[in-house]
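Note that this complex is displayed minus one protein chain, with the remaining chains in position.
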Amino acid sequence: MSFLRREGPLIFTSVVAFFLIIEYYIANSQLTLIATFLNRSAMIVGAFLLGFGIINMTLIHTKNIIQRKPKWPFSLYLLILLFVTLVAGLIPPLGSNYYYLWLFNNIYTPLDPAIFSLIAFFIISTAFRALKIRNLEVSLMLLFTVVVILRNAPIGPATFPPIGWLGDWVIISINTGVQRALNLVVALGAIAYGVRILLGVERGYLKGAG
Amino acid sequence: MFSLKAGVTSTFIILIVFVIGMYIYMKISKKGMYFRRIPGLDALEECVGRAVEMGRPVQYSPGQKGVTDTNAPPTLAAITMLSYVAQICARKGANIGVSIMDAQVMPLVDQSLKEAYLAEGIDQYPKDGIQWLAPTQFSFAAAMLARLRREKPAAIFYIGHCEAETLMIAETGIEIGAMQVMGTEAVAQLPFMTAAADYTIYGDEIYAADAYLSRNVKTMGSLRTIDLGKLFAMLVIIIGSILSTFGISILTQILKW
Amino acid sequence: MISTDIGVWIGVILTICAWSFLIKDQDLYRLAEYTFVPVASGYTVVQAIKIIMSTGTTPLLGGDISLLIPLILGVMLYFNYSSKYRWVSNWSMAILVGVGIGVSIRGTVKANFVDQIVNTMIPLAASTPLQSFTNIVIVVFVVTILSYFLYTIEPKGPQGKIMGWAAPIARYMMMMGFGVSYGNMIANRLSILLGRVQYILFTALGLS
Partner (left out) sequence: MSLADRIMKIDRRIIYALIFIVIFLFSLKPMGIPVVTQPWVIDTYKLVESLQPGDKVLICWSLYPVSNEQIAGAVVILQHLCMRGIKTVHFQTQTAVDLVDDVMLNKVHPESYGQVYGKDWLWLGYISGLEAGQAAIAQNLKGTVTVDKYGNQLSQYSLWNELTNDARQFKFVLSPSAETPGTAGVLRQFQIPYGLKIVESGSAFSLGSVMPFYASKQYWGMVAGFPDCAAYEKLIGKPGIGSRSTDPLSAMGLLVFGLLLVSNIAYIISKLGGKGGSVK
């Protein structure tokens, strides 16, 4: 039984990953067929998992309503709107009928950048609080932040050309160097992590604690 | 029939050498190997402990991606780290909540919480704390900010692949007076974590969590291989740029073979 | 000309509700949140059903029997809710994780490791002195920061001495790069906010 529960799935994981990796390097039409099938299967199985989310969300808000938790009318509103969106989406033509697109274009489309735009406030208040000449590290960060802020404000280069030139240069050289080094580091870590999972030595995925 | 595709031969050789190297180092590594400190990982206990003292919950989120695309490694690493954090919570009696964006990780989160609590001899794990907030980046951010203000956790862990929402969570965390440990492999978000979080786990340090926290001899050995990979990269870059200064591009040609 | 499109005004109201987070007006923000979450969830579910139908059931009914396997695996996931047969869903998770690990390893080695190394092997003496200096900076930064991320080199002996020197310098370098990113990101985020402000001022209120 233990094989069906733990080792089996782990070996299955490794086999699936092995086919996908090999297919990237070796030109063989059979392998490509297998890899395409696996990719497609993962898309389908992954789509099924969204049900877990919807069940979880529905349970939480139903509970809020039944137990009359504070602000429970909001939970009711959420469930109704979820139901409406789903029904609107499922009326044929699937996902492109008038009501569904109306909801998408008039609720989703403006709210997405609205929430995104909150970051503009947070990024400035974080800078105000964190970027102080506390020590050399933070001072350097502050210095380069200021250079780039002044470079990106159109008035900076227009009134004082060297700031534009300096700003361009730090973006081209320093930023490139740091990003590239970190990308290399992250890539190596990810590869090694993946290989450890395939060899079954990593705790966590299906292995649990202990 | 089985011929290598064009332009990936050297990559393939590097990958094979890397895997073999990892296998060998995992076999030969011994106990007591030196390992650099990672402050973010040392801080896990402290943060949970502080939450217990203050009588406030702990909040954990494994990033915003699932497990079927190229962001699988950071997400799985975040779930590994979740099992450690959950175990500390179980031991110290802290109340843990998990916020999820991609429903793909829900079974894994559920299982790792359950087993973490079982490992501490507790049958009942906080199932209600696992919440799927929303499926897209900013709907998730919106719900996450509201959850943080509502529950006022004293410790926030945001680990895994993340994007712009990092700073929103970090700034709200500061507003409610939470201690924050953040870690990601998404290089673009590291500046904000550095500025806003109490502890940042940089880049591939999130993958080292298992080796670092469990001092597992095998995984430690595999980290040695990563170091060799970094040394290899440094060496090739230095030699390659010196050679290309003199107009010799043989290394580039080999690597592009 | 003030806008007469009701959709535009819903957008404006929802935007203001979202901004109310900044001044702690809980109910207004909650309205935005509880409007956004179900619509986004419904949208994602419909996309998922579309995927299942277009890549799964439609070709299956067309005669591609092999697609029965992922569909069964998909249904098997729901054994997760049973404590006794939970292990059945492990097999479905296995294919997901397998594909995820597979695609991330295979692409990463080339795109993020080998290609990055190739791009960094740049001539240290280029056509102009400034270009040479830029190239030297890039190479020095990459090599120094890589050395900072070495885990298992002990800080003693000759190599330890070099590490002891390089580590703080690498941190300074990273901070410089982070500063540049931070400054750049401020401009980028402000442009998003500006987009919303212009939407209210020019699209909705019709000022110009």
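Note that the chains are named A, B and C in the order they appear, and that numbering of residues resets to 1 at the start of each chain.
Following the convention adopted for this analysis, contacts are C-beta pairs under 8 Å (C-beta built on N, C-alpha and C of every residue); 3 or more make two chains touch, one makes a residue touch a chain.
Bear in mind the structure is a predicted one, so any value in this text is a computation, not a measurement.
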> Any idea which chains on screen the missing one touches?
Replying inline: A, C
> Per the definition of touch given earlier, which of A:Leu78, A:Ile107, A:Leu131 or A:Val185 contacts the omitted chain?
Replying inline: A:Leu131
> With respect to the chain omitted from the figure, which of A:Ala35, A:Ile107 or A:Ala120 is a touching residue?
Replying inline: A:Ala120
>> Out of C:Ile13, C:Leu124 or C:Ile192, which residue would touch the omitted chain in the full complex?
In response: C:Ile192
> Of the residues in chain A, which ones touch the absent chain?
Replying inline: 101, 104-105, 109, 112-113, 116, 120-121, 124-125, 127-129, 131-134, 142, 145-146, 148-158, 161, 164, 168, 171-172, 175-176, 179
>> Tell me which stretches of chain C touch the chain missing from the display.
In response: 22-23, 131, 184, 186-188, 190-195, 197-198, 201-202, 207
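Everything below uses one rule, namely that only the chains that are shown with their structure count from here on.
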> Tell me, which chains sit next to both chain A and chain C?
Replying inline: B
>> By raw count of C-beta pairs in contact, what's the busiest chain pair here?
In response: A-C
> Of the other chains, whose C-alpha centre is the longest way from the centre of chain C?
Replying inline: B
> Approximately how many whole Å separate the CA-defined centres of chain A and chain C?
Replying inline: 4
>> Taking the mean of the CA coordinates per chain, how far is chain A from chain B in Å?
In response: 13
> Where does chain C touch two or more other chains at once, residue-wise?
Replying inline: 18, 21, 30, 32, 36-37, 39-41, 43-44, 77, 80, 93, 96-97, 99-101, 103-105, 107-109, 113, 117, 120, 139, 142-143, 146, 149, 175, 177-179, 181-182, 185, 189
>> Give me the residue numbers in chain A that touch at least two other chains, ranges are fine.
In response: 21, 24-25, 42-43, 46, 49-54, 57, 111, 115-116, 118-119, 123, 127, 131, 141, 179, 182-186, 188, 190-191, 194-195, 197, 205-206
>> Which stretch or stretches of chain B touch chain A in the complex?
In response: 1-5, 8, 11-12, 15, 18-19, 22-23, 26, 66, 68, 72-74, 76-77, 79-80, 83, 87, 100, 103-104, 106-108, 111-112, 115-116, 118-119, 128, 130-132, 135-136, 138-139, 141-142, 164, 167-168, 170-171, 174, 185, 187, 190-192, 194-196, 202-208, 210, 214, 216, 218-219, 222-223, 225-226, 229-230, 233
>> Quick check on the complex: what are the chain A residues that touch chain C?
In response: 4-6, 8-10, 12-21, 23-25, 37-54, 57, 71, 74-75, 77-79, 81-82, 84-86, 88-90, 94-95, 100, 102-111, 113-121, 123-124, 127, 131, 136-138, 140-149, 151-153, 169-188, 190-191, 194-195, 197-198, 205-206
> Which residues, counting only chain C, touch chain B once they are in their complex?
Replying inline: 18, 21, 26, 29-30, 32-33, 36-37, 39-41, 43-44, 77, 80, 86, 89, 93, 96-97, 99-101, 103-105, 107-110, 113-114, 117-118, 120-125, 135, 139, 142-143, 146-147, 149-154, 175, 177-179, 181-182, 185, 189
